[in-house]
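Note that one protein chain of the assembly has been removed; the remaining protein chains are unaltered in position.
For clarity, chains are labelled A and B in written order, and residue numbers in each chain start from 1.
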C-alpha cells in the first residue's frame, strides 16, 4: 500500500517556536488518519446513520446538532443537518460503511485524501483558534466530542473538540499548507511545539 | 448582523451568503408561460420592513435557510431550514400578474 503524502511536508518543522514565557501554549500536529468518511442521512434517517456509526466504528453519538464522540483512535461528529464525519486511524472505513449504509438510508463519501486533520492541543488552544474562527470555543458552548462547521476567510473547517484542551481541525487538503502556516504564525504568541 | 442557524446556532453574517428573495416559487418546469418565468427569474420584492429571504450558511453547515429579516433594522425574527419552509412562500404578486 502506498503511504499518503502529507500536504504539509515542506512547512512541517518539528520543534518549539515562539514565546515560552508561560510555557508551551499549544502543541500542533497532523493526525493523518487512515480514513475520513462523510455520511449523510436522508431526511428522517439520521438515527439509522447514528446506529451505523455505532455498529461500524463503535462510537455512541448523542442526539442533536453537532453531537459527537472521540476515542484515541476513532472519532465521529455531526457537522451539518444529517451529516457526519467519521474518522479512523486505520484505513478501510469507507468499505465498512458502504456495506452497512443502504441507499435508502443515506450516502457514504470517502474524504480520506480530501481533508487534512490538524490537531491543536494545550492550554491556549481555545485562544489560538479564536484568532481564526468566529465561534465560541469555551467548554460549555463547545463540549468534548462535539463538532462545528465554520470558515476562516476561504478556508472551510470542520472542528471537533476531541478532549477538553484538544481540537481536531479538518480542512480541505489544498488549503492545509496555508492554514498550517497561519496557525503556526498565530501560535507564536503563546509558544508552540510541532510534534 | 447575526443569523441563528437552526443547526449551528448564532453565527456572524460573514458565514452566510444571501441567496435572494424567498417569496418565489419556481413555475411548473413544463410551463411555457413567459410572463410567469420572467416574474420568477427577474422580479424581486424589495420591502422596507419584514422580508422573507433565503440565506445559505455557506461558511458553516451549508444549509439554505428561510429567514425573515427586517430590512430597516436587520432584526431577524425567524429562521428555519428552507427545505422545511416551502409552505411559507407567498407568490400572490405573480397570481395577480403584477410586476414587482
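The rule is short, and it goes like this: a contact is a pair of C-beta atoms (placed from the backbone, for glycine too) under 8 Å apart; a residue touches a chain by one contact, two chains touch by 3 or more.
The definition used in the following text is that contacts and distances are computed from a predicted model.
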TODO: Could you check which of "ABC transporter permease", "Sporulation stage III, protein AF", "Sarcosine oxidase subunit alpha" or "Cytochrome c" matches the UniProt name for the chain that's left out?
DONE: "Sarcosine oxidase subunit alpha"
Task: Absent-chain contact - pick from A:56, A:70, A:87 or A:155 - done: A:155
- [ ] Would you write out the residues of chain B that touch the absent chain, in ascending order?
- [x] 1-2, 10, 12, 17, 19, 26-27, 29-32, 34, 37, 40-42, 54, 56, 58, 62-64, 73-74, 81-84, 86
Open item on the list: What does the interface between chain A and the hidden chain look like in terms of residue numbers?
Closed with: 1-7, 9-10, 18-19, 21, 38, 40, 42-43, 103-104, 106-107, 109-115, 130-131, 133-136, 138, 141, 153-155, 172-175, 177-179, 182, 185-191
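The rule is short, and it goes like this: only the chains that are shown with their structure count from here on.
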- [ ] Starting from the mean Cα coordinates of chain A and chain B, work out the distance between those two points in Å.
- [x] 32
Task: Touch list for chain B against partner chain A, complex - done: 6-9, 11-12, 14-15, 58-63, 81, 83
Task: chain B partner contacts - residues on chain A that touch it in the complex - done: 43, 65-66, 79-81, 83, 134-135, 148-151, 156
